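For this view, one protein chain was removed and the others were kept in their places.
Here is chain A:
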Amino acid sequence: MTDLITPITMPKFGLAMTEGKITSWNVSPGAQIDVGQEIADIETTKITNGYESPATGTLRRQVATEGETLPVGALLGVLADPTVSDADLDAFIEKFQSDFSSGSADTAQTDHAEPTLVTVGELTLRVQEAGQGEDTPLIFIHGFGGDLSNWMLNQNDLAGSRKTIAFDLPGHGGSTKTVGDGKPATFAATTSALMDKLGLAQAHVVGHSLGGAIALELLKTFPQKVASLSLIAPAGLGRAINMDFIDGFISADRRKTLEPVLHYLVHDKTLISRRMVEDIIRFKRLDGALQSLQTIATSCFPDGKQADDLKPVLTSFSGSAQIIWGADDEVLSPTDAKGLPDSIEVITLEQTGHMPQLEKAAEVNAAISKIIK
C-alpha cells in the first residue's frame, strides 16, 4: 500500500536552512490537495514562505502541529488515497519516524554541501553546487549586488537529475573583490572560465538582472556553451534603470539607509527581513566590495542609463530562450521585453517585483524546469 502514501516533509527553502517552524496549516485533514497548492506556512530564520505541496492526494494526517519547529526532512503530514486504511497509515508513519530519527537527518544535509572556493585564473570564486546526474547542467548568474543566496529557493528544486551551479560573481559575496573593468563581457569571460574549470562544456543558463546581461554576453562570445537561456528581469534589453536603487545600494552603509533601498527589489516589502539587510550590509563591509560595486555601476550604467544593448544577441539565438519578469519591477522595466520574436516566451508575473525567483519561486522554477527538459 505504501505506493499510495506520500510523505510531506519539511522542505529546505534555503541553503542555510536546517529547520523550520510550521506557523500554520492552510488545509485540514481530509482535504484534496493539488500539486503546487500552498498547504502550510513555514518560517525559517530568513523567511516565511508558503509551502507548496509536492504531490497530489488527500491529506490524511497532519503529523506536525502548528508552532512546532522541525528539522529539514522531518515528517509534516501524509497524503494518501482514501482507500488506504488507518492501520496502514499508522504503520507508514511509525516506520518513517523511526527511519528518520535513526540518522536520516544527517543524510538530508549531504547533497547540499557548503559553498566551496574555486580558483579561476587569478580569481577565487565562491561556488555552490547541488545535484548530480547526466542531464545538461544548469548555471545561475546573479545580478548587481547579489550573491549565490539569491537562488536559495531555486537551486535545490532544479537540481534533480543534473548538476547545478550558483556562484558569487567577482566583487560579490565570498568571491575575490577584483572586477577588472566591471563590464558584463568581463563577467561572461569569468563565467566561461568557471565552466571550463568545473568541466561543464555546456549549460542551461539562468541570469537575473545584470546576470541576464552577463548571460547574453556569454551567449555572444561562447555560443556553444549555452544550452538554453532563462532571463529573469534582465539588463541589456533596454536603456532605463532605476538609479535610485543603484546609487542608494552603493551609498547605504547602515541598516537604516539600506532597508528602504532594498524595498525597490520586491513587490511584497515584508520580504525584506532584518536578517537579509544584515547579510547584505555584511557583504558591503568586506574590503573592496564598495569599490567593486562602484566600478560595475560606472561601467554598466554610465550617465544613469544601461550601456549595453544586447537585444540583437538574444534575437539571433537559435536555441530555447525565455524571459521572466515581475509586472511591478521597480528597478528595470518589463516593457524592455516587448518586440522580441514570438519564439521567445515572455512570462509576466503579477504582483511581483525585481526578484521573481524569490517572490514567485514556484512559478519561476516551473518555467525553468520546462525549458531545460
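Please note the rule applied: contacts are C-beta pairs under 8 Å (C-beta built on N, C-alpha and C of every residue); 3 or more make two chains touch, one makes a residue touch a chain; residues count from 1.
What we mean here is this: contacts and distances are computed from a predicted model.
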Worksheet item: Missing chain's UniProt protein name, "ATP synthase gamma chain", "Spore coat protein CotJA", "Alpha-ketoacid dehydrogenase subunit beta" or "Branched-chain amino acid ABC transporter permease"?
Response: "Alpha-ketoacid dehydrogenase subunit beta"
Worksheet entry | Candidates A:D253, A:D268 or A:D309 - the one touching the absent chain | A:D253
Worksheet, complete the sentence: By the document's definition of touch, the residue of A:A193, A:L286, A:A307 or A:I344 touching the omitted chain is A:L286
Discussion item. Which parts of chain A face the unshown chain closely enough to count as touching?
Written reply: 174, 177, 253-255, 274, 282, 285-288
